[in-house]
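Structure below; questions to follow.
Only one protein chain is missing; all other protein chains are in place.
By written order: A, B and C. Residues from 1 in each chain.
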Amino acid sequence: MLLEHYLKTRHYTEALCAPLSTEDYVPQAEAFTSPPKWHLAHTTWFFECFVLKPYAKGYCEFDPTFDFLFNSYYRALGERAIRAQRGIITRPTVAEVYRYRQHVDRAIIQLLNDTPSIESALEDLITLGIHHEQQHQELLLSDLKYTFSLNPTHPVYHDGAVQVADTNSCSGWLSIAEGLYEIGHNDASFCYDNELGHHKVWLAPFSIAKDLVTNGEYIAFIEDGGYEHFQYWLDDGWSWVEQNHIRSPLYWQKINHQWHYYTLAGLKPLDPNAILTHISFYEASAFAHWKGLRLPTEFEWEVASQQLDWGKRWEWTSSAYLPYPGFRISAGAVGEYNGKFMINQMVLRGASVATSDGHQRYTYRNFFHPHFQWQFTGIRLVKENE
Amino acid sequence: MLLEHYLKTRHYTEALCAPLSTEDYVPQAEAFTSPPKWHLAHTTWFFECFVLKPYAKGYCEFDPTFDFLFNSYYRALGERAIRAQRGIITRPTVAEVYRYRQHVDRAIIQLLNDTPSIESALEDLITLGIHHEQQHQELLLSDLKYTFSLNPTHPVYHDGAVQVADTNSCSGWLSIAEGLYEIGHNDASFCYDNELGHHKVWLAPFSIAKDLVTNGEYIAFIEDGGYEHFQYWLDDGWSWVEQNHIRSPLYWQKINHQWHYYTLAGLKPLDPNAILTHISFYEASAFAHWKGLRLPTEFEWEVASQQLDWGKRWEWTSSAYLPYPGFRISAGAVGEYNGKFMINQMVLRGASVATSDGHQRYTYRNFFHPHFQWQFTGIRLVKENE
Amino acid sequence: MLLEHYLKTRHYTEALCAPLSTEDYVPQAEAFTSPPKWHLAHTTWFFECFVLKPYAKGYCEFDPTFDFLFNSYYRALGERAIRAQRGIITRPTVAEVYRYRQHVDRAIIQLLNDTPSIESALEDLITLGIHHEQQHQELLLSDLKYTFSLNPTHPVYHDGAVQVADTNSCSGWLSIAEGLYEIGHNDASFCYDNELGHHKVWLAPFSIAKDLVTNGEYIAFIEDGGYEHFQYWLDDGWSWVEQNHIRSPLYWQKINHQWHYYTLAGLKPLDPNAILTHISFYEASAFAHWKGLRLPTEFEWEVASQQLDWGKRWEWTSSAYLPYPGFRISAGAVGEYNGKFMINQMVLRGASVATSDGHQRYTYRNFFHPHFQWQFTGIRLVKENE
Partner (left out) sequence: MLLEHYLKTRHYTEALCAPLSTEDYVPQAEAFTSPPKWHLAHTTWFFECFVLKPYAKGYCEFDPTFDFLFNSYYRALGERAIRAQRGIITRPTVAEVYRYRQHVDRAIIQLLNDTPSIESALEDLITLGIHHEQQHQELLLSDLKYTFSLNPTHPVYHDGAVQVADTNSCSGWLSIAEGLYEIGHNDASFCYDNELGHHKVWLAPFSIAKDLVTNGEYIAFIEDGGYEHFQYWLDDGWSWVEQNHIRSPLYWQKINHQWHYYTLAGLKPLDPNAILTHISFYEASAFAHWKGLRLPTEFEWEVASQQLDWGKRWEWTSSAYLPYPGFRISAGAVGEYNGKFMINQMVLRGASVATSDGHQRYTYRNFFHPHFQWQFTGIRLVKENE
């Protein structure tokens, strides 16, 4: 079962790369994105470093320089290639990276086949590596979209790619009563460490939208001067709008008075009924303010989530990304996964059309800085109960 | 009573400036600080703009350019002098600013004397103006200290100034039981809008230190390599340490192997028993991590506060500055006071040795970006109950 | 004679400051400007450091910290206050700086009175100090103008101040024949080291304008799209225009469709017949290109200068600031005066309405980076002889 899950995940990463030319694997458009080649190698390095080296007797390291090149932010493991210079590392080539993947896959298969009863620490690390790779599958897509969008020729990734012209299937409001609720992951299934610390929160009553904000609704905000009136904006958000001349969600452009957007299937006219995506927290907050409504807290979201249709957009919450009660950073490098990012970021809940199957959870806590637009983000609104 | 409070506050601002030479009123050392002259004028402008213009019949504006020069961040009121250029505005002179204060004071006195039964909206605005000025009194001191600290001659503000070599008067731990607690301002006395939205929170049990961290304890952190090991730091905090070559709290310097610090009474040897001050949230968080403890949430702090001795340092909490349930930004410019800053900042609770009398409250929510050191900040630790 | 020259120069600096309020002495608007207080103290420090300390027996230093505070760029003399932070040094006060001037003046008077036959090295240093102070007199005015210009209230320095609405008194072209000419300072009178290295240059024939470009001529350039067409501009100049949104000379602004400019006598309507000022080299070069003409080299200028009326504007030449043949940097700190700036700067010849009397020379080589506008600069055109 574990091996099957492993192999399926590994194959899916490579399937995502099938439409790419060799050149597409190389560039890093901004420091916050990474090249496809790096995603392919880094997820592999994770298994080599945390699984094979400690657990696979006689494992032969593929190339000692890879430890340096494909470590991401695990400072405990030594020097890393400078994060902003991933796009200039042309060697190893793409072909060598695929050989690296094969080498590691074979070793994992052998390790699992050779181990009659696998110890739970090893199983946990492989499972973590699988989820880590799933997380990078979505990043690979959002990073690739960002890079392609900067090419004036609007490259097509593939024609049926990552459907973002999807529409809402529900509408109306869901009311949640005041009360003491339980939050956090609480069973034996997999979760990240930041979901632990199961605890109680008291919530005031509220109503949460069953549908997400659409492109059409957002156009109304733009046309009402949403980007020109500071009143709707948080102060840092307004500075971001002014300094970056933001006038729309990412990838939108007006051509002959008609809104278009760049998608992984190329440049397309905007569908007003489709669900809005690629907005920053600042935009989500300003839109809600303009509507006279607000975003949910991550606790409200989690309490309501089982009665909602979700999984189409990462939904910005009004909660800052902070530790749950009793949160402890794990010892060693694996402990750097989540805890050190608990500052200056906002929580997103749900999952998106680009999220890999099996990577969705009610308790999942995604997080990004409030100005980032390049993820598949969206808006769900809340109103106080009268 | 209101007039007396007004006059006492206004006089205290000027008393704080008594030791200054005319030159000291002018510079702005960094964009986040303001010149004393600006604090004197801006607090006065607040009364002119929000009280006299709307309520004092026949009030004659002192100088129409002041509206532009001494507005701070109230975008609703039009163009503002660029925030980072306050230090180059030499005219009006200091003497003119004092005349401006007199002019406004006389008009307020007349307004209050002429109004037999003052309406509550007016009283609220004057009270808000008084608290606004008290807040600027502390800023005036912290900004002045920052400016003076950059002068290689270490100017003395005055010899008995703002005692920071104060020590703890309590020790040990205070235990708080699990339960549902009430948070927020809940009576008729004055508070800022961000304290409203009285609501319930559920707290797990915890113990909170009765004393604040001392210089001596912090030296132990430094000597144990606190600034050299990324493990103690949040990721953004570590970047801040590296980019700014931070190696100690603000104003500390080592002279002949002995720690000294710049104070408003000049450069002094560091007292290891005195309470630590001028540390950023990042430093507070790293210190707590190194200790194996943590910072309190703002809710834990508020619940415990009535049983604590406090008021010596602004105590960093682990809570991001976010709206309370039901928080609504007030209409108009006054509404810009608090709400728009609810992003990327951390809450500080308590008050400091530089806080003006009468400006302390259990429910007061101060907030700054996590890298700022120039306020009179400190650390109170929390441990989970076993 | 020397003492008289010294005292006259020293008094003139103080006379220039007579219209200032204490506040005006403090700010530094940009790193390339300095506060009046700094100019007053730095020119005094020059005499203390290079004349009194080495030559005046028993001279008692006024304040040892001043060596640090008022050194400018003489790295050989040790640590300097950071150039960009001169505006935050409020102590010493202005009154103390005036006492410093008195202290040094008395010591210079005593030194000269006590020395029956003054040695030539000492005389040279005092003369250098006098010319140094004259140079700072002009800088004091141009820096003050820059600072005042950023104040939205347009302060008046004094009503008759630095007349820039002056007009040309000549017109037409002066032809210079091809030939071998001598360049550089060549007699016993004072000059800076960069004027030495008297040498020959061969010039092709050319004609040089007897008048300087006027505001009216420059308006024609603006109205013809001068700032919108890259064709007229050097590449670095065009980047400067685009990045800084330059659309006119410094201090110009359009009010109700009419050009005005800030002057030391306040904001005034622009006089089209007055001589243009406050343009960068990039603007001078673009204007000449637009006209189908060019700027003179510094050699052409020097050869023609005795037949020209000049002294109203610093005239940009097309010569980069480079050493003359045989130029040697003097030993010690005085050697830092000129030589180390011989890169990335353009030569200006002539003198301006703000230049102190006696500071003009045919061989004077002024120099600034090509983007600077804040000096009293102008344009003289050249055409090739047909």
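The working rule: a contact is a pair of C-beta atoms (placed from the backbone, for glycine too) under 8 Å apart; a residue touches a chain by one contact, two chains touch by 3 or more.
Just so you know, these numbers come straight off a predicted model, no measurement behind them.
Q: Could you tell me which shown chains are touched by the chain that is not displayed?
A: A, C
Q: Tell me which residue among A:Tyr12, A:Phe68 or A:Tyr362 touches the hidden chain in the full complex.
A: That would be A:Phe68, which touches the missing chain.
Q: Just the residue numbers, please: which parts of subunit C touch the chain that's not shown?
A: On the subunit C side, contact with the omitted chain comes from 73, 75-76, 180, 199-202, 204, 230-231, 233-238, 281-282, 285, 318-320, 322-323, 325-326, 340-344, 370, 384.
Q: To test your reading of the contact rule: which positions on subunit A touch the chain that is missing from view?
A: 21-27, 29, 37, 65, 68-69, 81, 85, 87-94, 147-148, 150-153, 155
Here is the rule we go by: only the chains that are shown with their structure count from here on.
Q: Using the definition of touching given at the top, classify the network of chains in this structure as line, ring, star, complete or other.
A: Line.
Q: Examine where the copies subunit A and subunit B touch and state whether the two sides share over half of their residue numbers (same) or under half (different).
A: same
Q: On a C-alpha centroid basis, what's the spacing between subunit B and subunit C, in Å?
A: Each chain reduced to its C-alpha mean, subunit B and subunit C end up 45 Å apart.
Q: Determine the centre-to-centre distance between subunit A and subunit C, using the mean Cα coordinates as centres, and give it in whole Å.
A: Distance between chain centres: 57 Å.
Q: Can you list the subunit A residues in contact with two or more other chains?
A: none
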